[in-house]
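The following block contains the structure, expressed as structure tokens.
All protein chains of the complex are present and in place, except for one that has been dropped.
Up next, chain A:
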Amino acid sequence: MLRATALSLGKALVVAEMVGGKVSPATLAAITAASKVGPVTVLVAGASAKSEAQVLAKVKSVQNVLAVEAAQYSHGLPEEYAPLIDAVVRANSYTHVLAGTSAFGKNVIPRAAAKQCCMPIPEVTEIKDERTFVRQTYAGNAITTVKSSDKIMYCTLRGTAFPRAEVEGGSAEVVDFAATPAVGKAKFVADQISTSDKPDLATAATVISGGRGMKNGDNFKLLEELATPLRAAVGATRAVVDAGYVPNEMQVGQTGKTVAPNFYLACGISGAIQHVAGMKDSKVIAVVNTDPEAPFFQIADYGIVEDLFKVVPELTKRVKEAAGK
């Protein structure tokens, strides 16, 4: 239980990540987590921070929004963000600085922590109390509860471990905060974003992943065909990303994305520790593999020892039939 007494109450700052004018799902999860330690202030920075602040002000359980409108923050460069976060922390003495576990959060939060010489606590999956956090180590093979003695706790929160705060129903006060001087030691050059109208892998309710058993990149179309009627996202293992079948942002695992959908369908994936670390919190796991000894069968709710090139088209057919009824 949280010790929600006046004395121990924390004061939380959430560093927001906005994607196309919307609050990122990871930030919404971080807001839920932050509301457990105390009143929540959200920091938003960038060229369009003022309009983004209005979006954040409506998010439930946000009390204050600090808007910093300045172009140097637009691409999430940690060299610019860390001094800003530190200025905000010094001005308002927060006890917790939180962000979602994303490439942005993982990049920025530890650098901000360095400014106060604090030890960051990455990928938190549970907040026991203001100082006690649960996180996974050894590719998810150990669950570690740690207690921080730092004056400020800098954490990233695993988006799959906390419910997302509702984007409506809040009415936070928006306050402008002064930009810190531009540092300029790092320069943004370009984004190489894979455009996709498909559901986001990290937040999809259903994920269909392919491994080495897919044999080539073209065969991923089979998974896409099943994914479309299910509104599912398609993921992959490191092996197929390395082989160049699919782009890296599709990688699920210890060093790729962590997903915890309602349903995870693994096709032609053996189930190595590093892959399983990224999806074992899925509610229902089904595995299609020709190898009956594949380790994946040990954690699957449903398994079938069969060729995926037979199973997947058949499932697609059945799903389409069911949808047509």
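In this text, contacts are C-beta pairs under 8 Å (C-beta built on N, C-alpha and C of every residue); 3 or more make two chains touch, one makes a residue touch a chain; residues count from 1.
In this text, contacts and distances are computed from a predicted model.
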Hidden subunit of the complex - UniProt protein name among "Nuclear transcription factor Y subunit C-6", "Light-independent protochlorophyllide reductase subunit B", "3-methyl-2-oxobutanoate dehydrogenase (2-methylpropanoyl-transferring)" or "Electron transfer flavoprotein subunit beta" = "Electron transfer flavoprotein subunit beta"
Inquiry  = I'm checking contacts with the chain that's been left out. Which of A:38, A:140 or A:235 qualifies?
reply    = A:140
Ask   = Which chain A residues touch the hidden chain?
value = 19, 75, 77-79, 82, 102-104, 106-115, 117-123, 132, 135-150, 185-194, 202, 206, 230, 238, 241-242, 247-249, 254-255, 257, 262-263, 273-274, 280, 284-286, 288, 292, 297-306, 310-311, 314-315, 318-319, 322
